[in-house]
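One protein chain omitted, others in place.
Right after this comes chain A.
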Amino acid sequence: MISAFFIFNQKGEVLISRLYRTDFKRSIADVFRIQVVSNSDVRSPIITLGSTSFFHVRVNNLYVVAVTKNNANAALVFEFCYRFISIAKSYFGKVDEESVKNNFVLIYELIDEINDFGYPQNSEIDTLKTYITTESIVSSAIAVEESSKITSQATGTTSWRRADVKYKKNEAFVDVVETVNLSMSAKGTVLRADVDGHIQMRAYLSGTPECKFGLNDKLVIDKGGGGGGGGGGGDAVELDDCRFHQCVRLNEFDSTRTISFIPPDGEFELMKYRSTSNVKLPLRIIPTVTEVGTTQVTYIVTVKANFNNKLSATSVVLRIPTPLNTTTVDCKVPNGKAKYVPAENVVVWKIPRLQGGQEITFGATADLTSTTHRQVWARPPIDVDFQVLMFTASGLIVRFLKVFEKSSYHSIKWVRYLTKASGTYQIRF
């Protein structure tokens, strides 16, 4: 269990402090400041001193810290810290020193609600928002029945949903978002390519809808034969692992691999999955980097869009590393803008749009100052960020989303696909 919870700013000043248990005094915060904030060489997210353990997570310029005094469940503590961060984000947008200072009353309310005596309690954002709001509630203003409803929802078997949701138009939006992880060696062989996907859903459905969700999951399609119809068993994807929002019935998935659930109202993450086989890499990067003597490095980097020419990649950003002793870089690009950023030792090449099938090449020469003792350049990998709409690197397709409800209303479903990379698509050279 968590004995205390703190938020520190970068200087180590306490912004929020809440002691859940009595084994500590507030002065414990000073210990953290000395040991972690003012220590430049912290090499672990958990610091244990005597029997006191500090778990910290950094977000923007803040430290979110949980303190324990027993053999605590480390995974739970970190998950809790991250849950707090996502709740805070959802409540006031950005989590930084300013927003924490402006919302400290709300934060105290929240951390008291999601944790009692060190044990995490219901932390479903949608439910919390029904009774902890930014405007103050006067208890007489909300009817007693209302809060009875809230409380039974917060503790019930479907703690994530109110029973009396009503919409004129019943809609569900499904976003399939895939992050591609790539490591490519200097020789151009793929060291690692896999996809972390998550399916984000926004459900605006009345009543208590029972949903069934179907993917082109290889295991299902192989088992069901022609069950799903539509054909194309050859396009099935192999999912290495799936993880679900707590609304999904895990037992059913375990026995028959059907995904059935009663969705929370509004936005939530339905599932996460991972796929490693047949990953389609949307961008192919071919770098040629030559060190000319000790004074110059020349770059030729080709980017090829490897997908249907009806689609396009947007916000493509390549970060091409340069040696530490670079003075100037002369870049030539046919498309987008390239700029040398000395502070980070990279050339940032931004391409706003890249059509499928297109191929463009970047050429540059970096001039180096001569140094007396020249260390070998470590050659960090080229990092590529991008987004491709209506494309999934894993090949995953949503086959159906069925909604059953007592009143059997008609519902409209929308599906979007997005494949992206941010800091995970790395090419060595």
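Following the convention adopted for this analysis, contacts are C-beta pairs under 8 Å (C-beta built on N, C-alpha and C of every residue); 3 or more make two chains touch, one makes a residue touch a chain; residues count from 1.
Methods note: contacts and distances are computed from a predicted model.
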{"item": "Candidate names \"Trafficking protein particle complex subunit\", \"Proteasome assembly chaperone 2\", \"AP complex subunit beta\" or \"Anaphase-promoting complex subunit 2\"; UniProt protein name, chain not shown", "value": "\"AP complex subunit beta\""}
{"item": "Absent-chain contact - pick from A:24, A:92 or A:167", "value": "A:24"}
{"item": "Residue in contact with the excluded chain [from A:202, A:280, A:350 or A:428]", "value": "A:428"}
{"item": "From A:96, A:126, A:175 or A:269, residue that would touch the chain that is not displayed", "value": "A:269"}
{"item": "Residues in chain A touching the chain absent from view", "value": "1, 13-17, 21-28, 31, 43-46, 48-53, 55, 57, 68-76, 78-82, 104-105, 108-109, 112, 116-117, 119-124, 131, 136-140, 144, 147-148, 150-152, 154-157, 159, 181, 183, 185, 191-192, 194, 196, 240-246, 248-251, 253-254, 269, 271-272, 274, 276, 375-376, 378-381, 383, 423-424, 426, 428"}
